[in-house]
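Left out: one protein chain. Kept in place: all the others.
Chain naming follows the written order as A and B, and within any one chain the residues start at number 1.
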Amino acid sequence: MSTAAKKVVDARGLSCPGPITNLTKAYRDAKNGDVLEIWATDPGFKSDIKAWIERTKNELVDLREEKDKIVAIVKITAKK
Amino acid sequence: MEEINEAELQSESLERLLHLVEMVNNILKDEELLKAISKLVVSEETFLVVDRLPQIIKLIEQLTRQENLEKIELILNLLQSLDKQMLEKLGNAFKAMKIEEKAKPMSISKIIVTLSEPEVSKGLDVVLNLLRALGS
Partner (left out) sequence: MAEKKKFLIVGGGAGGAILANSLIKDFNVTIVNDTPNHYYWPQLLQIAFRNDYSNLYRPLSSLLAKGVNLIVDKVKKVDLQERTVTLSNNKLMNYDYIAIAPGVTIEHKGIEGNDKLVEQYGDFHSTPQNASKVFNVVTNMKKGTFLIAVGDPYHRCPPSPYEGILLADEVFRLRGVRNDINMVLAVPYPRAYPAETFNEVLEPILKERGINVMTFFTADKIDIENKKITSLEGEELSYDAAIVIPVHKGPKIEIKPEDAINQDGFINADKFTNQILKYDDAFAIGDASTSANAKTGVTAHLQAKVVSKRVLGFDARNTGRTNCPTELGFEEGTFVISDYNHPAVKVPANAINFIMKRLFADAYWDIIRHPEFWDPIFDVYFENTQPEVLWKLFR
């Protein structure tokens, strides 16, 4: 089994500067192979995370809406 | 004791007034602000008013002139420097004077006018110092 770290980024309740910046912060310390799970309540997050994935070329493992939050699971693959 | 509390209150209100005047001065020195206001304000219709503006500004400028601000500051400092004993002496000196208005707090200007009368200034060190500090 891989020893890649899984970290939860709790960005619920935030709208400005937004959940993406919480992700960016966690991304700074992440390494290739790490998995980040982001929780958000901001409805704009869904399109923002897709745009982020497209720009950074990391892997979007899952994007789903749960009862009280949006969950995105990102695998870090594109860090230089 | 009433005179002392009144003096403190007067000094506080005067200080507050001084701060407000400083703020107005700050606003009037703000070139960016004045530029923005003049852009909004100057139109054909408003031109007549704008024409009078120099006089209005001069009037406000006189009120906020450095020497006048300094005079107000001087009075403030003096009031603050007077300790309780001095204020008591002053209060007693007033009681000894024959003045129409009694027991009511005097305005600062009234105090200054009354103090300039020759009989009053005799024998009162405090009052002499006051006059000296106020200068001309």
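Here is the rule we use: contacts are C-beta pairs under 8 Å (C-beta built on N, C-alpha and C of every residue); 3 or more make two chains touch, one makes a residue touch a chain.
Just so you know, these numbers come straight off a predicted model, no measurement behind them.
**Student:** In the intact complex, which of the presented chains make contact with the chain not displayed?
**Tutor:** When the full complex is considered, the omitted chain touches A, B.
**Student:** Give the residue, chosen from B:9, B:36 or B:74, that touches the chain omitted from the document.
**Tutor:** Checking each option in B:9, B:36 or B:74, the one touching the absent chain turns out to be B:36.
**Student:** What does the interface between chain A and the hidden chain look like in terms of residue numbers?
**Tutor:** Residues 14-18, 20-21, 24-25, 27-28, 44, 47-48, 51-52, 55-57, 78-80 of chain A touch the chain that is not shown.
**Student:** Please output the residues of chain B touching the missing chain, sorted low to high.
**Tutor:** 16, 19-20, 22-23, 26-27, 29-30, 32-33, 35-37, 39-40
Quick note on the criterion: only the chains that are shown with their structure count from here on.
**Student:** What is the distance, in whole Å, between the centres of chain A and chain B, each centre taken as the mean of its C-alpha atoms?
**Tutor:** Result: the chain centres lie 63 Å from each other.
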